[in-house]
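Encoded as structure tokens, here's the structure I'll be asking about.
Missing here: one protein chain of the complex. Every other protein chain is in place.
Moving on, here comes subunit A:
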């Protein structure tokens, strides 16, 4: 079964350093990633080789429990994690990529949110996969907007 890749990009009107600070926190995904209901276990700032766990919404009221392992960190540009717990999808990889850009004369971030996975269940799985991709894209866009709102709402670092 070939790998599926779903990737979305958004330009956020907040600096890369702040975006990195939030995505680096393994306890904060429920605050901005659509579908993460709660982080059930975490290790604070992401560390290669360590894990964090979530409870995720799947379909309707159904939920699943997932565990992610931090595989690679290239601060403040790229982060790669692998996840389990999303059957029938396997070999799940999540990639966050950040690039500094100018937004209205201020610091901004081009954020690329990518997930790769291998759908299970043969032809049925491929059909389900095709059906779910538009929803995944929407949720990635919504997550990135959530992240932007969160950072705007928290205000500049000096107000902390």
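Couple of notes before you dig in:
Criterion: a residue touches a chain if its C-beta (ideal position, glycine included) is under 8 Å from a C-beta of that chain, and two chains touch if they have at least 3 such contacts; residues count from 1.
Heads up, the rule we're going with is that contacts and distances are computed from a predicted model.
According to UniProt, the chain absent from the figure is "FAD-dependent oxidoreductase", selected among "ABC-2 type transport system permease protein", "Phospholipase D-like protein", "Formate hydrogenlyase complex iron-sulfur subunit" or "FAD-dependent oxidoreductase". Only one residue in the set A:62, A:131 or A:153 touches the chain that does not appear here, and it is A:153.
Looking at subunit A, the residues touching the absent chain are 28, 31, 146, 149-155, 157, 159-160.
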